[in-house]
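For reference, the structure discussed in these notes is given below.
Note that one protein chain of the assembly has been removed; the remaining protein chains are unaltered in position.
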Amino acid sequence: MNRINSLLAGVLSSRWMKALAVVGMAGVAEAQGGNRWAPFPPASDFGHRFSELFWLITILCSISMVIVVLLLLIPLLRDRARPGHKANYDHGSSLHDKRLTAVISLATFIVLDAWVLAIAMKDLREAYWNMPEVDQAETYPIEVLGQQWAWHFRGPGLDGEFGTPDDILEMNQLTIPKGRPVSFQMTSKDVIHSLFLPEMRTKKDVNPGSINKTWFKPIEAGEFTILCAELCGYAHYQMFGNLTVMEQEDFDEWEESASLLGIAAYDPEDEEAQWAWEWEE
Amino acid sequence: MNVSSAATSTLSKEEVRTRVDVTLGMIFFIGSWTMAFGTLFLSFLVLRQRVGVWPPEGIVLPSFPLATVATLILVASSLGLHRAVRAWDAKGGGGEREQASSAQRDWAVGVGLGFAFAVLQALLWADLLAAGRFPSSGLYESLFYGLTWVHAAHVVIGLLALLWAWIGLSSGRYGPNRLSTVSNIVIFWHFVDVVWIVLYLGFFVF
Amino acid sequence: MSGQHIHAEPTNFFRKHVFSVDHKVIAKQFLWFGLIWLGIGGVMAMMIRWQLANPGEPVPVIGSMLFPRTNGVLDPATYNTLFTMHGTIMIFLGLTPLMIGAIGNWSIPLMIGARDMIFPLLNCLSFWAMFLGGAVGFISLFVPLGATEAGWTGYPTLSTTINGVGSGETLWAIAVFLIGASSIMGGINYMTTVIRLRAPGMTWQRLPLTVWGIFLTSVLNVLFVPVIGSAMLLLIMDRVFGTTFFIPASIMQGAGGGDPILYQHLFWIFGHPEVYILILPAWGIIGDLLSFFSRKPAFGYRAQVGAMVAVTLLSAVVYGHHMFTTGLSAMLGESFMLLTMIISVPAEILFFNWLHTLWKGNLRLTTPMLFSMGVIFVFGLGGLTGIYLATIGTDIFLHDTYFVVGHFHLTMAASALFATFAGIYFWFPKMFAREMNEFLGKTHFWFTVIPLVTVFCLMFVMGYAGMPRRYYDHTSAEYLRSLQHLNKYATHAAFLLGAAQLVFVYNFIRSRWWGKPASQNPWEVGTLDWTMETPVPHYNFKEIPEVFTGPHEFSNPDIPDGKDWISMTEKLKA
Partner (left out) sequence: MRSPFTQLVCLATVAIGTLSSFKALNFFGSDPRADEDHSQMIAEELPHARPPRGVPLTITEGTWLRAPGEEWIIQQNELARKQGLEPRFTEDPSAADGEGAWIDSTGFIQKRYDEEEDFWAYWQWVGPAQLTRGRRDFVQFCSSCHGLDGDGYGRSGQWLRPSPRDFRQTNFKFTKVLANLPTDDALKRLIKRGLDGTPMLPWDLSDEQITDIVQYIKSLSPEGMGWRDPFTGIGSIVEAGENPWAGRENFAIKHGEKVYHGVAQCMLCHPGYVNPRDLPGLLDQPEDTVYRENLYLPVLKDSEYEVLGEKVKILPPDFTFHTIRSGQTPQDLYETIASGIKGTAMPAWKGSLSEEDLWALAYYVQDLVEEYKDKPAERRGLMERLREGL
């Protein structure tokens, strides 16, 4: 089982997958003249896990579905009512039938669910829930404040602390460095939002009254999308932003400018504008 | 236990059957309502958990002695009604005059105490309102008013049902079949009682 | 059984047709009520699809009539209202009354050999509570500040006064509360009836699967609908009396205020069983119908019942998979993932048994049979895509995208709807003593199943490509613009699907009044409802029948007279 598992996982994650990805994403997208049928390629270090698991489930489910359709079609064509034809009298209550039922459902469970479950657990432990420690120097922390209908992001600025004048405040725009884990703590002013970063393959609800955490590590520089995935009222569909992932050196310069502009904009008398909270470890 | 006591009494087979039907329905109803009040109480526990200090510092709490008295009164009311129904069941509805009169006394006491509870509940609210604490004042008030309102609505319904049963009883209309209605109303009243005890424990004791 | 008396049939119009306590009349009331709301919900779906394919363009034909202030254009608020009410209506006012109200009320007493429900008055109340709920829901569409906009899940704090102070949301909560009360009344009634009023010889193991399904649904109704009732009460208090159950006092710390996540827990403790509330009767109905029309016993009857019971039990402990992105702890998340996966075992048992029932049968491809087989197909699609959403690794990306929309429409909506259609086509001859047109029925089936699968499979693609749900306009964000073509295809298919339902409406209305008179047992099945005369007399059975055989004794070699079916009241040879 282990061998089969590793073999299949190898196939899924390697050339096979890439070929599929090419057909699934680029190929169709080109053929459709800019219309796409698949998400943009992942830009975070655990993004590929989604595609692998997705296609693994798709293959398993397709096989199951084909079997179901065949078992529907065969009686449909073969066993239609006609004169002289009689149904097979079978209650399916013999021991043999019971065993068959149990074996088939358990086998399906193991092949379909347990396998997927095992991979999912591994993914969760290794990636999605493997939150980086913030005191590691390389982790970049971000505080997110959602509101109807905008995203506020607060970077720690040059001193690496929140709630200081040099904090970097951005609205509907988030700038982060490439190749470093980015750690988010998020809350909302009014209603529930959900920070959805499709290219990073991550999503987390932003709840008022409590602080939610998530993370990812961007591995490609460029412009990406921030969407809101939880209904938040009238202009839910307009609550989107832009995620900029910069090379480290560009980011350093950007961080300095942004930090200095943050200091320039800092008004100590205006306490209202300082909404940062203490970073929760 | 009403079912079993009915089964051992002088009721006919059909009467027993009706009693079982109706009581079964009542049991499902109580089960359902247990989930409803369970939900409210779960909310209470969860929200209480969120607040580090319970009850919150510096607020006016509803009167503890009043609530204790109310609890005891409600328990006594349940007890009286239970005794009355048991006595009637044993006699199959009609029966000897003195038995019936002692049962009627129990019944009257039970219903009377029920009303007394309602009055005490109103006093509890009045007390708190007089201290300037409204449902919108904070989480404690939200929970207290919210949960007692829902409970009080059931108290009112229960009292109306008890009165209605009483009118029927005193006009002598209730034979063995109709008695199952009365016993079910009393089961409902017991349920209201139990819910109050849980609320009391949650708000006043722990 | 002397417990069930026969009263004289009421002659007063109101007692006979409006406030009737006869389960057959109430079943028909539920049927008409559910069909009308299904129509309203369907029109809403069409408007939603129109807006998605043609954002900001006036809705044709009905737009200028419904939205004069915007010249027929759906504004985002109206759009939010539409998908909220579409969900609420379809679940609470469409499928629930049809499946549980109409088919449940009709089939339970007739199939178990009872003269009526055990609490007829409660039955009547159940309908009128739902009617009142529907009325309140309808009124909520027209109050100032707009109707509810918070989605059918009504998550706070969006559904509290923080988002809107209008009364639409409050009325919506009241409507859901009333409908919940109706469901509880129905549930108590059905459970007690099935337990107490089965005819002699109708053991639990001879109970038709339909009754089993509805019985288990009733158990879920009785246990879990009160949860949403209480949640709605708390929500109403938050909106009307200013309490703060679900409203946090401050954004940073939760202290001093309520907790919006609490509502999500409460909602899904109810919400997940609700999915099974709608699907269990469907499973029961098709378990029966597949056997009836394959002329074969239901394969593994006990396994099927066992699977349904298992699902009923499991349904209570898997609700957390709706909340994987809300910030559940790792431990909870993994437990819910595992439990959710386990629920696929009973589903697999059911599939195996259904397909085995068909195998080597003598298939009569009538309209109810086609719809039953359709359920296997669409539920297969929907159920398998559930694996993606039960797996947290994929759910993180797919949550709240169109993938979810496709998934729950195929499982909860399409499967339940198909089973409802199968039930309506199946019991129509008994209900109205007239036959439905088979050709139109089959046309309806094929023109429903093909566009339906197209629409919702396209939604899987959309979701996989990252399109979030509940967006008014997918062309607003650059990321989604390249997916707009999928929306167009889906809309075309959806309009076809909508048009196909007109065939059903025509067939239903024509057959109801002008159809061919039905014989006593047109489908040649042996359950008690088909062994009585058509139309069903007042108080059903003059003599309570005695049951000797199971409901699915088809093609039994021991059947006398060379038939391939036997009435449950007859004895097998030897």
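Each chain carries a letter (A, B and C) given by its place in the written order, and its residues are counted from 1.
Just so it is clear, a residue touches a chain if its C-beta (ideal position, glycine included) is under 8 Å from a C-beta of that chain, and two chains touch if they have at least 3 such contacts.
As the structure is a prediction and not an experimental result, all values here were calculated from the model.
**Student:** Touching the absent chain in the whole complex: find that residue among C:Asn123, C:Asn163, C:Thr210 or C:Thr420.
**Tutor:** C:Asn163
**Student:** Touching the absent chain in the whole complex: find that residue among A:Leu77, A:Ala137 or A:Ala264.
**Tutor:** Going through A:Leu77, A:Ala137 or A:Ala264 one by one, A:Ala264 is the residue touching the chain not shown.
**Student:** Using the definition of touch stated at the top, determine which of A:Asn88, A:Thr139 or A:Thr244 touches the missing chain.
**Tutor:** Considering all chains, including the one not shown, the answer is A:Thr244.
**Student:** Touching the absent chain: which residues on chain A qualify?
**Tutor:** 145, 147-150, 169, 171-173, 189-190, 233-235, 238, 244, 246-247, 249-251, 253-254, 257-258, 260-261, 264-267, 269-270, 272-273, 275
**Student:** Spell out the interface residues on chain C facing the chain that's missing from view.
**Tutor:** 56, 69-71, 73, 75-77, 144-146, 160-166, 238, 240-242, 244, 247, 249-250, 253, 255-257, 472-473
What we mean here is this: only the chains that are shown with their structure count from here on.
**Student:** If each chain is a dot and touching chains are joined, what shape do you get: line, ring, star, complete or other?
**Tutor:** line
**Student:** Looking only at C-beta pair counts, which chain-chain interface has the most contacts?
**Tutor:** Ranked by contacting C-beta pairs, first place goes to A-C.
**Student:** Where the centre of all protein Cα atoms falls, which chain's Cα centre is nearest to that point?
**Tutor:** C
**Student:** Using mean C-alpha positions as chain centres, tell me how far chain B is from chain C in Å, no decimals.
**Tutor:** Spacing between the chain centres: roughly 35 Å.
**Student:** How many angstrom lie between the centres of chain A and chain B, each centre taken as the mean Cα position?
**Tutor:** 51
**Student:** Where the centres are mean C-alpha positions, what is the separation of chain A from chain C, in Å?
**Tutor:** About 31 Å, centre to centre.
**Student:** At least two partner chains per residue is the criterion; list those residues in chain C.
**Tutor:** In chain C, residues 249, 254, 257-259 touch at least two other chains, as defined above.
**Student:** Hey, what residues on chain B touch two or more of the other chains?
**Tutor:** There are none in chain B.
**Student:** Looking at the complex, which residues from chain C come into contact with chain A?
**Tutor:** 76-77, 80, 149-151, 155, 157-158, 162-164, 248-254, 257-261, 294-303, 325-327, 330, 333-334, 337-338, 341-342, 344-346, 348-349, 351-353, 355-365, 373, 376-377, 380-381, 384-385, 387-388, 391-394, 396-397, 399-401, 461, 464-466, 468, 470-474, 476-479, 482-486, 552, 554-557, 564
**Student:** Residues of chain B touching chain C in their complex?
**Tutor:** Going by the criterion above, the answer is residues 14, 17-18, 20-21, 24-25, 28-29, 31-33, 35-37, 39-40, 42-43, 46-47, 50-52, 56, 134-136, 138-139, 141-143, 145-146, 149-150.
**Student:** How about chain A: which of its residues touch chain C in the complex?
**Tutor:** 29, 32, 34-40, 49-50, 53-54, 57, 60-61, 64-65, 68-69, 71-72, 74-76, 79-81, 85-93, 97-98, 100-101, 104-106, 108-109, 112-114, 116-117, 119-121, 123-124, 128-129, 145, 148, 187-192, 194, 196, 198, 201-205, 207-213, 225, 227-238, 240, 275, 277
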